[in-house]
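The complex appears here without one of its protein chains, the remainder shown in place.
Coming up: chain A.
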Amino acid sequence: MSTAAADPGLWLPRPYRVSRCKRELSDTFTLELLPADGEAMPAFRPGQFNMLYAFGLGEVPISISGDPDAIGPLVHTIRAVGPVTEAMRALQPADEIGVRGPFGSHWPVADAEGMDLVIVAGGVGLAPLRPAIYHALRHRRRYGRVCVFYGARTPDDILFKTELKRWRGEFDMLVEVTVDRATRDWAGKVGVVTRLVEGGGYDPLHTVALMCGPEVMMRYTSRALEARGVARERMYLSLERNMKCAVGLCGHCQFGPHFVCKDGPVFRLDAIESLLAVDEL
């Protein structure tokens, strides 16, 4: 058994209290959590996730969407898609929730220093990337160009809208948003996120790309990046698979020879691309 698996803190959910719940979109919300015992919270790295336990209902893996360098609550942004996440949507300040973690690999933000950073997100996939964006902003001078390319379904589905505007306005960062469909009251871009990648704004030979969203979107994004000259060894993506133990023991999250909970969720593209093959659209 690995030391991680032997650590009871990683098996037993620790009680946290909701300090704030914020509605982001019609089906998406952010929970801010503080330990019920008032003790310190474990540090986390951008891209890592926690297992959140809705008492009596079940446990789900959710990425951390807050600032890894900030002192403050633990932040998770969740889309309500089924029984457990729906129950979490109903949580109110002071309600209790169990937390295990943090688990998994992280975005290579330290290795990417000196490079251009291209961050490509689709839908709620912006949430697991937000800690990497916070990190890049906090250490802005350590990177070359920083580009955030974000695709959402419609203008009403754009996550973290206010922050996207602020990042675009206040920081030396290229922030481009596109939606799959819209009506005429939307003055922004319409089209798929790969179009933003094709538009450039970064130096392909010196770029590290981070991607999170539906797998089909990430596959096409990686091709668009490659067509511009970004090497596959410098592309990273976050994968989602059903999980149970989150410490590499139960096999629930097995993905070829990898366990997504332990070897992922962040993988280098060339390590897993043969496994990503799904039917062509």
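One rule holds for everything that comes next: a contact is a pair of C-beta atoms (placed from the backbone, for glycine too) under 8 Å apart; a residue touches a chain by one contact, two chains touch by 3 or more; residues count from 1.
What we mean here is this: contacts and distances are computed from a predicted model.
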| item | value |
| --- | --- |
| Undisplayed chain, where the name is taken from the UniProt record, one of "ABC transporter permease", "Sarcosine oxidase subunit alpha family protein", "Cyclic nucleotide-binding domain-containing protein" or "Glutamate mutase subunit E" | "Cyclic nucleotide-binding domain-containing protein" |
| Sole residue of A:36, A:192 or A:231 that reaches the chain not shown, by the stated touch rule | A:192 |
| Among A:131, A:213 or A:248, residue touching the chain not depicted | A:213 |
| Where the unshown chain meets chain A, residue by residue | 27, 79, 81-82, 122-124, 151-153, 157, 180-184, 186-192, 194-195, 198, 213-214, 216-217, 220, 281 |
